[in-house]
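With one protein chain removed, the remaining protein chains of the complex are shown where they sit.
Chain lettering (A and B) follows the sequence in which the chains are written, and residue indices restart at 1 in each chain.
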Amino acid sequence: MLKSWKSVEPYLLVTPQTLVFLLFLVFPIATIFIVSFWEFTGYSMTPGFTLENYRNIFTSQVSLATYLNTFKFVGLVWFFTLIIGFPVAYFLAFYIDSLRWQIILFLVCTIPFWTSNIIRMISWIPFLGREGLLNKLLMGIGLTSQPIDIFLFSDFAVVLAMVHLYTLFMIVPIFNSLMRIDRNLIAAAEDTGASGFQVFKEVILPLSQPGIAIGSIFVVTLTMGEFVTVRLMSGGQAASVGYLIRNQIGSLQYPLAAANAIILLIVTLAIIFGILRTIDIRKEL
Amino acid sequence: MANLTRRQLLRTGLAAGAMVTATQCARGTPNNPAPGPTVNTNQTKDVTLRFIGTGVSQINEIRQKAEEDLGFKLEMRALSTEENNQIAITQAGQYDVFDGEYFSLPLVVPSGNLQPVDVSRITAFDQIVPIFTTGQLYDGAKVNSSQGTAPHRVMFLTDQESTEFAPEPTNWATLIPFQYNADTLGYRPDLVGREITSWGELFNEEFRGKTSILDIPSIGIIDAAMVVEALGLMTFGDKGNMTREELDQITQILIEQKRAGQFRAFWKTFDESVNLMSSGEVVLQSMWSPAVTAVKAQGIECIYAPLQEGYRAWGGGIGLSRNLSGIELDAAYEYINWMLDGWVGAFLGRQGYYSAAPENAKKFMSQAEWDFWYEGKAATEDMIDPFGTKLESAGAVRDGGSFNDRMGNVVVWNSTMDEQTYLVQKWNEFVAA
Partner (left out) sequence: MITGTTQQTQAVSRPDVAFVHAEGVMLRSLTKKYGSFVAVENINLDIPAGSYCCLLGPSGCGKTTTLRMIAGHEEATSGDVIIGDRRVNDLPPAKRNTAMVFQNYALFPHKTVRQNVEFGLKMRGVKMSDRAQRVNEMLEVVGLSQFGDRKPTLLSGGQQQRVALARALVTRPQVLLLDEPLSALDESLRVKTRGELRKLQRQFGMTFIQVTHAQDEAFSLADQIVVMDHGHIDQIGIPTEIFSAPASRFVARFVGDNNIFMGKVTHVTPDTHAALIQLQVDRLGTFLCRGQAADVGMTAACSVRADRMVLKPHTTDSHTPNHLSVRIATVEFTGYVTRVSLVLEATGEEALYKVRTEDWMAQPLQEGQSVVLGWSTEDCIFLSH
């Protein structure tokens, strides 16, 4: 009796997680996958098997342009979150000694998440808008005589808002990596004559790569599927794949949306795979 | 309507959609236990009616007043137009009462999720504005020949079991009208500096980078059509039901305008349009009436321009879920009759919407209120909305004038087109350009 309990125990322990995984991840994705092959004419869709949805996407100039635009956002957001997030993580890890202050400063980094998207967008207007602080400042110091429109409702604004939001996802894993670097390694590098820059290049940067990789995965995945920020900050004038899918769902075009979602998923996974092939993150896990 | 057969296709499509959504939600959807005649009494006290609708109509004050007057409970869910339609079509178990727009009906009705409203049980039905029943407001009114999914075209079904729209009034209604209004362009007179009298001004270079358009494909495209028609760039057979060629052409024009930097932004929600306008980022845009009111409430001048080409209008109403029966159904009819009784109409009137039965609403409005909102006369006292905000000072006149001037000049209604899919595709092209 006891023996048989022992043998089923491990299976019982993993059952809830497995069920959650199957029910809320595998099953929905499988459903989306199946629906992406359904036939779709006008407003109706019928179970079946057609590659028309995919053919549609692959031959459409709009989806190509939309994917390129999404990649542009991903690339820019990734780049800026990295060059902004790394120094912040570095500062937190190497210049802040007390855990208390590290936590407080981390909370400061989460401030962008304390408000809703719409509130955030509203609050960008007085800053970036035509009459906004930034334009007033630039005009005040004589750098420009006309208000600059591209600060808001532009690709610039989209990238700015996403960088503002997602830098935290870069900071945390990089911070984690940096905290794991034995401080003696840095002392050892200095001891053998490495300059500050050499210590960074030879020791800190290589050892923070797993953190950069994990942060990149977060940022890339979040940005690939992003549509709310894209819509609000571009004033609806820029497209992203997520936004395209959302519009299709909104118009009840489920098979098209499903096919797009599957392609987005595959593209995102391919990028993650590429990152993992480049950098070994096992040490972080 | 010749295109009805086409729309029949929806039935399969939406049923399949329902299945997908249902499976995606697994077994988690809180299906209401089927309302049955288990309570052996006429009392509807224990009933809770579950509403779905857009934020515009799901108002707490109305719910409270209804519960107080009727004795049963209402549960309201405020959704976006898109979500509202999706739930109506795919999640029949989630609602008892559908509060939606007429132009959604070509999508919702074929799903079979609505049961027709028995007109004979609606006491004030004969007081409903004829826009909804015959489509004729008064002789010579533009609205009589308006394009698009005009409410009277989708108001009635051929019989109780049918999902086919009847061209003439029958005893079986799809929705009982709740509120409606005429939409147009709003502008900031302080920043525009002159009077705006035509839709064509939206593409005027004078306002380059300072205009905006509504980013809901099926509504935005009609606003765009009003603009290009006003400018003489295009003519349409039916702005509410464009052909592929028309869609190609208008999208091309929109893309050119976008590339030239005509638009500052596109808006999708009420709040966005208010912010764009009040911040001065945009000085001229397609707008909803309460958004204009909200801008004014901030002390900023904003005019809801009566334009020479006329208005684009919309109407919303109350429909019944196929699941309703027994005392729940009775309760729903009680609610509809209460809704037409006037209190709600007055409540809506004070916000600038129109009531389905204006004469009843009048009973609950002051003379000054009636004169201002419906008659287009100068306000003899400050106009206060139901939430206590002052909307207009004494002496003000409603933009566009009286009910007849405004609703009579409606030339097109919010629509679901035959080429809806193509429209969305073209609209995505526009956004991505």
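Throughout what follows, contacts are C-beta pairs under 8 Å (C-beta built on N, C-alpha and C of every residue); 3 or more make two chains touch, one makes a residue touch a chain.
Keep in mind that this is a model prediction, so the values were computed, not measured.
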{"item": "Chains in view that touch the one left out, judged over the entire complex", "value": "A"}
{"item": "From A:Ile84, A:Met179 or A:Ala194, residue that would touch the chain that is not displayed", "value": "A:Ala194"}
{"item": "Identified contact with the non-displayed chain, of A:Ala65, A:Leu207 or A:Ile272", "value": "A:Leu207"}
{"item": "Missing-chain contacts mapped onto chain A", "value": "182, 184-185, 187-195, 198, 202-203, 206-207"}
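Definition applied: only the chains that are shown with their structure count from here on.
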{"item": "In the complex with chain A, residue positions of chain B that touch it", "value": "6-7, 9-14, 16-17, 20, 23-24, 26, 82, 85-86, 89, 107, 209, 212, 215, 217, 258, 261, 263-269, 271-272, 275-276, 279-281, 418, 420-421, 424-425, 427-429, 431-433"}
{"item": "Residues of chain A that touch chain B when the two form their complex", "value": "23-24, 27-28, 31, 35, 38, 40-47, 60-62, 65-66, 69, 118, 121-122, 125-126, 129-131, 149, 152-153, 231-232, 234-239, 243-244, 247-254"}
